[in-house]
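Read through the structure below, which is laid out as structure tokens, and then see the notes.
With one protein chain removed, the remaining protein chains of the complex are shown where they sit.
Just so it is clear, A and B label the chains in written order, and each chain counts residues from 1 on its own.
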Amino acid sequence: MSDDDDILLDVAHLKVYFRLPRKNIFAKASRVHAVDDVSFQIKRGTTLGIVGESGSGKTTTAMAVMRLTPITSGAMRLGDTDLAALEGEDLRHARTRMQIIFQDPYSSLNPRVRAGAIVREPMDLMNIGDPADREGRVADLFRKVGLRPEQQALFPHQFSGGQRQRIGVARALATQPELVVCDEPVSALDVAIQAQILNLLRSLQDEFGLTYLFISHDLGVVQYMCDEIAVMYLGQIVEYADRISLFTEPLHPYTWALLSAVPSADPATRARADRIRLQGDPPSPIDLPPGCRFSSRCPFAEARCVQETPPLRSIRPGHAVACHLVSDDGVPPQRRS
Amino acid sequence: MTDSDNTQSRQIDEMPETPVEHPFRQFVTMYMRNYAAVAGLLVFVVIVAAALLAPVILNVDPFEMVDVPLLPPGESGHLFGTDNLGRDMLVSIIYGARVTMAVGGAAAAITLIIGLSIGAMAGYYRGWVDEVLMRITEFFQVLPPLLLAMVLVALFSPTLETVAIAIGVVSWTGVARLARAEFMRLRELDFVKAARSIGGRDRRIIWLVILPNALPPLIVNAALTVGIAILFEAALSFLGLSDPNVMSWGKLIGDNRDYLLDAPWTVTIPGVAIFLTVLAMSLIGDGLNDAFNPKLRER
Partner (left out) sequence: MAERLLSVEGLRVEFKTRDGIAKVIDNLSISLDTGETLGIVGESGCGKSMTALSIMGLVPIPPGRIAGGRILLDGEDLLQANEQRMREVRGNEISMIFQEPMTSLNPVYSIGNQIAETARLHEGLSRADAMARALEMLQAVGIPAAEKRIHEYPHQMSGGMRQRVMIAMALACKPRVLIADEPTTALDVTVQAQIFDLLNDLKEKTGTAIIMITHDMGAIAEMAQRVVVMYAGRIIEQAGVTQILTDPRHPYTQGLIRCVPHLTRNPTVERPPLLEIPGVVPALSQLGSGCAFAPRCPYADAKCRAEMPPSRAVDSGHDVACWLTEREAAA
């Protein structure tokens, strides 16, 4: 990666394991490898997308970055601050610099608090700005996210889903954060409303120079929102590339399968002969065997895929893949034969 | 189905600028739709008013022997008759309401405080905190409650305070389990995570973020607990394990139980009073449940 100075978030070898309750006292305790050795960096003012299916660990990664879930090991630096090492009051203060927008606009707002108070609360808790100015700032935030300041007195249930998500965005911006984690911010919204929120997030990014960690399962949304993209499968990054290379030259067979699985309104895309269909569902991330985690569903898998875990290696500047079968000059298995 | 959503979606410009209806008023409206609950509330208000105003409306000592013992109701101006010692039953019932309501209310409050604190801690922190607190809860659950209350009252002096505390100590486990379940459910919701991510401390999250959302089922439960506590108090008084210097409904039944066949009103009247009060509390609990349940509100 280029200039180190403009890296805002640097995550290295992040691991989040969950222990499952033992079936009986003699059984071995099972562990869910929710996030297993994940590293990425986000440049200031850009958007990194993490895309994957259920169980890929994308949301757990987001929660770990927000320090909302305990991390097993790894390093996370936000600017000059070592996020992974912070505890107690220090962590509380660091939280002003990173905020999160949740997936479900119905459960992410406290139903007993008025909209204005929801947006004001972070400023009161973090002691941001002069208390006398906060009222004006709340009104300002309401306008910025496309709500009317008069609507502050309403309770969350009096808003539609899209408007509730706007309140969530306003709350996230209240502390003037540098990093905003967007955890599937539009997947619970109606299709016609999604565009409103996506456009809003992009214009806010331009206006405030925000850095986004954008979690989504929707490749179309990721393609529209993100500058760099990490594809996750069962807790690991299998491919990591900038937006243009990932979609024009996907290397990992899983990325390839993912792209061909997306239903397309474009007849030309649908007619492509090189679409591949995966069999079965992603396996559960409990007590995983060695080897490539995708090998059980991979149409190209060979003996060594089951034995050795492929490392994430760089094929070109800005394009890395974790697959034994991608040749060093960047020819993926689906392109051969 | 998806069509139920259309009540939630409203045109932006049709959005009311101030809440049309304050949630509390909506709550009152919902409660009023349940006639049985309104009746229960009326009974409750009458009893509480009688209890509070007893010294004002009847400036007499309930222990004073005013007439011949065991007079039937209506004779010699005694509406409810007299008991085995010639005391006016009406006066005893009204003064008894004071004790019954005070002990019932205090015991329910103690139940709620202990149960809520333990349940909230266990549900919010989980892990070993949960393990320890739940083992303690289970310990209290397996003890026979009436027996434990009797032992507690017998060990300490039989005052009203002791009775209230004893009842509270034996009946908090249900509240603790309920509070734990609610806290466990709510702590996983995104708005609780949001409260943490904007720098809320644990104390604030437990008491100001989760608790208001966990209260509805706990309040319903508290109303029912008052009824149960009243029954407990009656049982203890009946067994002679309450303060002998204050009049209570249970004590009336206990004192007069030997005359059950000759003067049935001496036992029936306080019995009916207990029954009505407990029924009222249960109807109130039911009404609160309806009023708190937003799904019923739509109808």
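As a convention for this text, a contact is a pair of C-beta atoms (placed from the backbone, for glycine too) under 8 Å apart; a residue touches a chain by one contact, two chains touch by 3 or more.
From a predicted model like this one, the values you see are computed outputs, not experimental measurements.
Visitor: Out of A:84, A:167, A:198 or A:326, which touches the unshown chain?
Guide: A:198
Visitor: Out of A:37, A:53, A:135 or A:150, which is the one that touches the chain we can't see?
Guide: Spelled out, the listed residue whose C-beta touches the missing chain is A:53.
Visitor: For chain A, which residues touch the unseen chain?
Guide: Within chain A, the residues that touch the unshown chain are 53-54, 160, 162-163, 190-196, 198-199, 202-203, 217, 219-221, 223-225, 243-244, 247-248, 257-267, 269-270, 277-282.
Definition applied: only the chains that are shown with their structure count from here on.
Visitor: Under the definition above, what is the set of chain A residues touching chain B in their complex?
Guide: 63, 66, 68, 92-93, 95-96, 98-100, 102-104, 107-112, 121-122, 125-126, 148, 150-151, 153-155, 157-161, 163, 168, 171, 174-175
Visitor: Give the list of chain B residues in touch with chain A in this complex.
Guide: Listed in rising order, the residues are 8-10, 12, 15-19, 23, 189-191, 193-201, 204, 209, 212-213, 294.
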